[in-house]
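With one protein chain held back, the other chains of the complex are shown just where they sit.
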Amino acid sequence: MNAPPKAATTPIRVAVIGYGYWGPNLVRNFSGRDDCVVTAVCDLDEAARATAGRFYPAVRIMEDVGELLAADDVDAVAIATPVSSHFSLAQQVIQSGRHVLIEKPMTTTSQEARELIDLAEDAGVVLMVDHTFLYTGAVRKMRSLLDEGEIGTPYYFDSERISLGLLQQDINVVWDLAPHDLSILDYLFDERPTSLQAVGYRHVGSGREEMATLNLHYASGLHAQVRVSWLSPVKVRRTMLGGSRRMIVYDDVEPSEKVKVYDKGVVLDLDGEDVTPQKPIYRAGDVSIPTLDRAEALQVETAHFLECIRDGSRPLSGGPEGLAVVELLEAADRSLAQNGDFVSL
Amino acid sequence: MNAPPKAATTPIRVAVIGYGYWGPNLVRNFSGRDDCVVTAVCDLDEAARATAGRFYPAVRIMEDVGELLAADDVDAVAIATPVSSHFSLAQQVIQSGRHVLIEKPMTTTSQEARELIDLAEDAGVVLMVDHTFLYTGAVRKMRSLLDEGEIGTPYYFDSERISLGLLQQDINVVWDLAPHDLSILDYLFDERPTSLQAVGYRHVGSGREEMATLNLHYASGLHAQVRVSWLSPVKVRRTMLGGSRRMIVYDDVEPSEKVKVYDKGVVLDLDGEDVTPQKPIYRAGDVSIPTLDRAEALQVETAHFLECIRDGSRPLSGGPEGLAVVELLEAADRSLAQNGDFVSL
Amino acid sequence: MNAPPKAATTPIRVAVIGYGYWGPNLVRNFSGRDDCVVTAVCDLDEAARATAGRFYPAVRIMEDVGELLAADDVDAVAIATPVSSHFSLAQQVIQSGRHVLIEKPMTTTSQEARELIDLAEDAGVVLMVDHTFLYTGAVRKMRSLLDEGEIGTPYYFDSERISLGLLQQDINVVWDLAPHDLSILDYLFDERPTSLQAVGYRHVGSGREEMATLNLHYASGLHAQVRVSWLSPVKVRRTMLGGSRRMIVYDDVEPSEKVKVYDKGVVLDLDGEDVTPQKPIYRAGDVSIPTLDRAEALQVETAHFLECIRDGSRPLSGGPEGLAVVELLEAADRSLAQNGDFVSL
Partner (left out) sequence: MNAPPKAATTPIRVAVIGYGYWGPNLVRNFSGRDDCVVTAVCDLDEAARATAGRFYPAVRIMEDVGELLAADDVDAVAIATPVSSHFSLAQQVIQSGRHVLIEKPMTTTSQEARELIDLAEDAGVVLMVDHTFLYTGAVRKMRSLLDEGEIGTPYYFDSERISLGLLQQDINVVWDLAPHDLSILDYLFDERPTSLQAVGYRHVGSGREEMATLNLHYASGLHAQVRVSWLSPVKVRRTMLGGSRRMIVYDDVEPSEKVKVYDKGVVLDLDGEDVTPQKPIYRAGDVSIPTLDRAEALQVETAHFLECIRDGSRPLSGGPEGLAVVELLEAADRSLAQNGDFVSL
């Protein structure tokens, strides 16, 4: 690394590669902090560079990644480009000694993900993947409810992430949208799935799956379903988490009351009571809507990235977590190619 | 048949077997008409009989089906008992020469369904299955929008029918809830699926699947997904129907605005325009919420049953349609037993 | 009274006058009980009588109230006719010695209401007014939350009750819809308003106010607003109750989650803290959705009416409560006639 990690008193110098859909959010969040400074933005597209320049006249705007890598005022780089370029860019960034934050999914193959993990280990830099949802108040609340035993034994995780577009050019809808849910699953539960199955469909001629359903099985009996679509007329972002004690509905489209905890369930046997599978009890108690930390996820995440750089701690969504998601995406592609057969993991 | 079919001027005499969850709705609807009269209600449960007697003091209430079959004032019988008893009861009703309306699903096996179809053919009586949703304004509107070409080429049918309970004693959740969607599919589209796949889960110890997802493939490229659950904290009854021209969201929980038609879609090629899979057009035009016939479905359905009896026409949901649904349910059970493999139909 | 009140072991014999919009609900609820029996239904309209006869062939159906009053098998009468006939019918019923349940609003003038109270007192019969909402789980929960101090000092009660139609022939929209809210107000709070103001509008030529807003002031500082309309394109039934500790939103159109309790508020001064009107604290804690008694209100209410008859207790919504609502309606009419001036009560 040209420039060594800075002390807390010296702002970390951040560059962002890719100023398309997500890049502006990264630049905005890094710009708003006083423990870092955005020194460069790089994009191949002229219009994107012009926009970046108008909003951030003090930032160097460039087309060439080589120029960025040669700069002496860059400590860390965030990569927000199409997936197919992640590996090559991250490799160069790491090898130049910078810390790196990669947009999800981490890479297009698990082999590439493993290589990046090794490279970052060798270089002693922070490698983090932008699994944004782990940094939301909603997902953190779900995790703490699970930890506190409020949910009881988890039965199922059911997630729907559908809307119209935006079709991606280099990946199918599973690689585009499912990383959100797969990273949430990895964060919420201490176990990883043992098998996975995926069915997908192509309708409009994009040449890639535009709708798909994933089923994941876990050794504990937990199962998860993830549905993703680019062809829904309405936007739905709804996750349900059912357990033996309580059930959660997390609706991310809802502006304020995102997480509802239902004191509901079915009881089929109860000591000393006349309850049987033929005469179950349906519990339907109060619903509670807990207050959530409303900080923007990306603000929490950028703070975490900078903190990992400063104190050398492991990111919540580091290389191994990015790899875990890519492995599931690969398994999904294998199942899609095999007509929806279950694939062991 | 002890009593021959009545002329339109003579009210048809109807009996109902089973006065549990659905039976009271049948009795109420037949009672409210002036072209039929409810003469008898039969139930094994004493409390059910007492309730029926309080509400309908003029109706004969009985425990024994034999007594009902021996009566000389019964032209038609509606059967609203657990599924496992449908075949035996319907067989007796048909063989005694009465018309019969059977609660869904028609029988527990397709073999039984075929036998009933043959018996009714021989006896010259009407055999109808209570596929209630075909008689709703919402489903009829969807059919007419398809017929008129408003939807274009159908891409997908996606249905979610979930809530907490009520667990059934003799069938799994697929047999309990999916008949609604499978009968709607059969009604909406002129083709039948060529293969089907089902994954299901048991969590609370009922010994049967309490949650399941079905995928159905059609030769035209259409695919359908049906999700059913007894373990959801919230009640969802939502069907989405996507096509090349428009997309429909049918929300049956919504009290008044049940069907929304979205003038939305993705266009990947357009003559003479610079539109490609890499640069698609996302159309997002107006949404319309058509007025629906708000008559109670069961009112329309009972009228249709009586009309078929009077003029000998074939029911919209007759034996063959009931059989088609049972065949799909059997296929779903086979797929469930085979770890979710696709099953040819 | 021809027939004395029956012991609990003898079913109370009930007649219903008026089988239009609400009457069928009364007949259905009384019919479903085993501590009473519906012996007669009376209506001037031939079609209404025919419908009643079809559903309840064992009940005597009649046109003439005189016939009903002369019957020897009627202990209590429920009146569900247009408001303008309430006084005359109730007077006859009471004078014939029967208990009476009157649809809201009780009468067209407070003078009539007072006369009925006196008549019932003299005759020793139960006089009850059908303020249905007092018997809902939602309103009872609001009352108990107030009683337990959960709301703190009540600030405001704000209710909106609007939809399209049904225009009434003999009363304006205030008399049609506001009795619900005014009776809820009377039930929830121990104080009565000291002044009232109403503004109303006529648009479609019905000759009566079709939209109106009432403001009620209370000595404690509490204020209430009630908005009613026959001219809204959407149905809204929403009541908000704000207090110093918590705030309630009661949405009666919502099928299951009707009452939400918000742990929200504004704090302008706090001992030892730097909080001022210029720097208020906005509390935004959890939201809870309490489980409600889901029994049909009219079922609870008919049980209460019969219980008052049997044990002589005072109804929750007796003559004085009916009178209180009519007095407020009269005051609203006075304010409407005076261009919305506040009227002292």
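Letters A, B and C mark the chains as written, and numbering starts fresh at 1 in each.
Convention: a contact is a pair of C-beta atoms (placed from the backbone, for glycine too) under 8 Å apart; a residue touches a chain by one contact, two chains touch by 3 or more.
Just so you know, these numbers come straight off a predicted model, no measurement behind them.
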Discussion item. Using the touch definition from the header, name the shown chains in contact with the chain that isn't displayed.
Written reply: A, B, C
Discussion item. Of the residues C:P11, C:G97, C:P280 or C:P320, I need the one that contacts the missing chain.
Written reply: C:P280
Item to complete: Please pick, from C:L164, C:V253 or C:A295, the residue that touches the omitted chain in the full complex.
Response: C:L164
Response to the item:
Of B:D118, B:D170 or B:E257, the residue that touches the missing chain is B:E257
Fill in: Omitted-chain contact residue, chosen from C:V199, C:A303 or C:L345
C:V199
Item to complete: Determine and list the subunit B residues touching the chain excluded from the picture.
Response: 257, 260, 284-291
Worksheet item: So that we can see where the missing chain sits, which residues of subunit A does it touch?
Response: 28, 31-34, 50-51, 54-58, 235, 253, 255-256
Discussion item. Counting contacts across the full complex, list the positions on subunit C that touch the omitted chain.
Written reply: 155-156, 164-167, 169, 197, 199, 201, 203-207, 210-211, 213, 215, 221, 223, 225, 230-234, 240, 242, 244, 247-249, 260, 262, 264-269, 277-278, 280, 282, 284, 339-342
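The rule we apply is simple: only the chains that are shown with their structure count from here on.
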Discussion item. Give me the superposition rotation angle from subunit A to subunit B, based on Cα atoms, as a multiple of 5 degrees.
Written reply: 180
Response to the item:
Using C-alpha atoms only, the most centrally placed chain is B
Item to complete: Mind checking subunit A against subunit C and telling me if their interface is mostly the same residue numbers on each side, over half, or mostly different?
Response: same
Worksheet item: So, what's the distance in Å between the C-alpha centres of subunit B and subunit A?
Response: 41
Worksheet item: From the C-alpha centre of subunit A to that of subunit C, how far is it in Å?
Response: 53
Fill in: Shared interface positions of subunit A, touching two or more other chains
260, 284
